[in-house]
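All remarks here apply to the structure that follows.
Left out: one protein chain. Kept in place: all the others.
Naming follows writing order (A, B and C), and every chain is counted from residue 1.
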Amino acid sequence: MRRYFGRKLLIYMLTFFLAVTIDWLIPRFMPGNPVQTLLGRADLHAEAAEVMYGYYTRAFGLDVSIWQQYLNFWKALFHGDLGTSVFLFPMPVLEAIKNAIPYDIFLLLPAILLSWFAGNKFGAFAARRKWLDNTVLPLGYILTATPYMWLGLLLAWALGIVLDVFPISGAYSYAMVPSFSWAFIKSLLTHWFLPFASIFMVKFGGWAIGMRNMIIYELEADYSHYLEALGAPRKLIRKYAFRNAILPQITGLALDLGVIVAGALATEIVFSYPGIGYLILQAIQNQDYFLLQGCFLFIIIGVLLANFAIDIAYVLVDPRTRMGMQGEAA
Amino acid sequence: MLRLDGLSKVYKVGTFGGKELHAVSDVTFDVRDREVVSLIGESGSGKSTIGKMILRLIPESSGMIRFNGVDISTLKGGALKEYYRNVQGVFQDPFSSYNPIFKADRVFGMIREEFYPEMKDHEWNDKIDSSLKAVGLNPDDVLDKFPHQLSGGQLQRFLIARALLLDIQFLVADEIISMLDASTRIDVLNLLADLKSRGLSILFITHDLSLGYYISERAVILYRGCVVEMGSTERIFDNPLHPYTTMLMAAVPRLDKKWEQVEVELKAKQSEYTGGCAYYERCPLADKDRACATERPTLIEAERDHFVACRKL
Amino acid sequence: MSLQVENLTVYYQTLKGRVRALEGATFAIADGEIMGLAGESGCGKTTLGNSLIRLTPRMRYIDGSVELDDEELPIWDAEKMNPFRFKKVSIIPQYAMSAMNPTRKIGKMTAELLESRKVSFKATLPELKRRLDLVELSHDVLDMYPIELSGGMKQRAVMVLSTLLNPSLLIADEITSALDVSTQKAVAEMLVEFRDREFVKSMIVITHDISILYQIADSIMIMYAGQLAEKASTNVIIHFPRHPYTKLLISSLPKVGVKHSERRLAGIPGKPPLLLDPPAGCRFRERCPGASERCLERPPFIEIEKGHFVACWKEFEKNA
Partner (left out) sequence: MTKQKKKSEILYFALRNNRLRVGLAVVLFFLVLTFVGPLFTEYSPDDYVGPSAQPPSPEYWFGTTTFGQDVFTQFVLGLKATFLVGVVGGGLGTLIGVLVGFIAGYQGGIVDEILNTLTNIVLVIPTLAILLIIAAYLEVRGILTESIFIGCTAWPWAARAIRAQTFSLRSRDFVDLARMSGMKPRKIIFTEIAPNMMSYLFMTFILQFGGAILIAATLDFIGLGPTRGISLGLMMNNAVLWSALHLGMWWWFIPPGVAITAIVGALYVMNVGLDEVFNPKLREM
């Protein structure tokens, strides 16, 4: 068992190392002096540019050998010093990201988990009725095929503008100061609902289809036939089939995280919801590459951690893999 | 014709290949010209692994296989192709031996592309017709058909016909009839026996003792990768010496004797023989001195042309 | 009479039409009788076995009645059949190796199954443990997962589970074919043991290996292309078969002690007919050496001697 986790951990460390290296390499690939190109494009007035240039040359350490730069980069990384954001000048990149993270978690966590749970439950339920099966399948395919941001746009336009039921931008109404008053929380939730709904619906379709196919496969499995032959009630058979069909969906969740995060970025931009996605948009618009690289690192860390957590959960839930590891005999 | 010396195959298993699985360990036997030898063993005894090693489909870990005196592991490229001109194999599952999206007679096509590229059509068709008739198939109702349109028996005979297109001297038949029905099984077995008269030697791999008895002059009994008994089929079946063989004889369901009768007979005959090696932990007769467990028994000739690997004899 | 089957007819619904897999089967099994059901692949023996307990989605009940201990089994209606399943009729499936839910401990699965059939697990536990000892399975099998058991152990666990409620009819479908010779013998002898200890009143053992039936079955019924060919006591079937197909089938089986050089056995020429549109009358007609015009009309399955049923016109004339 330990060997299995050791191996998994090794792969994740390797992945993280590779990702960070890519993150460090990319600017160096770009032609010309990276700092010059960056600052040149940002329309800063003279002496601010001067200060910034000095700072970044040192940060990039262009005078030092490549290898030394690489080490400095890692050292800085561990100190949490990701450089200073260009367009939010005094604020270090880490600071900006720290402000954005809570919103991201507040949006992503419920969206992913709820859609996963509801999608699977609905997929299992749909496999039972023929007419439901014929409606779920096409609807599910259309939902998964919808680009996140477009669904966001649709919801924003339909519910936000036309019916004006939900606000469509920002995390809470600008007039309010963050406090624990009921009014603020209400505003927080109403702003949160539309982005949540758009991510939720797209992923809901995906999980529903996945579960429907898996559960039909499990219902055709030998153990289901055996239980039927012994007169077990449909409820018990479906319970077993659901438990076995949910396992691959767990790994599916892990593998799909990368895609969900990407979708979330786009949705945040539609609703200018102040998560990392929106931060990235602003970073791009203001040519602030250090903020961009910082966001990149946080996305990587988040996805890797989640993947590792899901891997552990999977081993605990699925006895076959646990047994498979112990029973390593011939 | 074919000689195996100390042949072994070791597989790496476990996540990092920690543990070793000795599928075949130190197997030595030979197949003479025009002879059918049956290789009998239960699942997991390594009999198919030996078959695949002879056909050069998997490399051997140690030991040597000599065909007409030539060590086959040295054969490369053209020489290997010549080896396949003389040695061919037929496998257990007829439906997995054919590429599902092509017609069945594509297996002939492959032989033609590789071995007889310059042969003219009519000459090649005659060659196919003659080999099909040799295996008792009517060319009209088997050619130009997809594998799923033919029965298991026809497919297996089709593969034997394919081998006959080459002038083969040695055929490895790996459980070729275990997937067939009782009635078609016998025709394929009779066919194998007839091939012997054409100068072919056959290694007949099976788990079914009665089939082995029916067709082969000499038999090799395998247990977990080791040869436990070897020799002429009649002698082994009439007078099984090794405890594992005795157990096999007692367990196989027969049509003439009930299990109890067989057990009584066997008990009477072999009360005085004991001992075993790889069979040590299951062997009821091995007395507890370390010799049985530690030293590997060597094949000794208990009687003329009847060898057994057992320390207690 | 334990089991009475009248004119049972079951077809398969496929894209290409209806496969007439089982045609008018009429036979009976007494209490305590182990009936072997043998025949080549595709002869309908598994269809017959399964139709007595659970019709798979593609099976279509056409006709016929089944009585078990003088009670009519509603095999055409899956819901009405449920009360009988497991309690009156049980099955050891062909796929016994993968019949248990891989992600559930065997004990827990058994408990849930019993409770779902309104049988208290606690009350049955002592008997379950006794039967595990009988089949040489240690009790801690109950909190192991199926993946931790060997093939033979899984087979025995399913045997115990299927017969736990002492059904009066047990259907054992090809349970020995996937096992080694040694485990095969142990499992076969266990079936006889279950019958002797009255865990099961009567049994149908489905297999293509007639020599296994010779060892454990009291009577053997031979099927060919969906029709019953012959049924008689084991010795009569093996030594004095009357139906031409049984004769050819028995003679084509190599016995230990028969060498090719001494006696060359013969197979049966030709192939069994496709059951999509089977030939009229006796379906063995094309391959039967003694076929005549009479065979165009389907021969009834009649008792020509005490306990010996045959479906062949030639045999009736010989007797008349």
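One rule holds in what follows: contacts are C-beta pairs under 8 Å (C-beta built on N, C-alpha and C of every residue); 3 or more make two chains touch, one makes a residue touch a chain.
This is a predicted model, so every value here is computed, not measured.
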| item | value |
| --- | --- |
| Selected from A:F73, A:Y103, A:W116 or A:Y148 as touching the chain missing from the view | A:Y148 |
| Among A:V93, A:L107, A:V136 or A:I168, residue touching the chain not depicted | A:I168 |
| Contacting the left-out chain in the complete assembly, out of A:V51, A:V165, A:I185 or A:A262 | A:A262 |
| Interface with the unshown chain - residue positions in chain A | 11-12, 14-15, 18-19, 22-23, 26-27, 29-30, 137-138, 141-142, 144-151, 153-154, 156-157, 160-161, 168, 255, 257-259, 261-263, 265-266, 269-270, 277, 280-281, 283-285, 289, 292-293, 295-296, 299-300, 303-304, 307 |
| Hidden partner interface residues of chain B, rising order | 52, 55, 57, 80-81, 84, 88-89, 91-93, 96-103, 106-107, 110-111, 114-115, 146, 148, 159 |
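In this section, only the chains that are shown with their structure count from here on.
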| item | value |
| --- | --- |
| Leading chain pair when contacts are tallied as C-beta pairs | B-C |
| Distance between the centres, which are taken as Cα means, of chain B and chain A, whole angstrom | 57 |
| Rounded Å distance, chain B centre to chain C centre (Cα mean) | 32 |
| Parts of chain A lying in touch with chain C, wherever the complex brings them together | 221-223, 225-233, 235-236, 240, 243-244, 247, 318-320, 323-324, 327 |
| Contact footprint of chain B on chain C as seen in their complex | 40-41, 180-182, 184-185, 188-189, 208-212, 214-215, 238, 248-250, 252-260, 264-268, 271 |
| In the complex, chain B residues that touch chain C | 42-43, 151, 181-187, 189-190, 193, 207, 209-211, 213-215, 233-234, 237, 247-256, 258-259 |
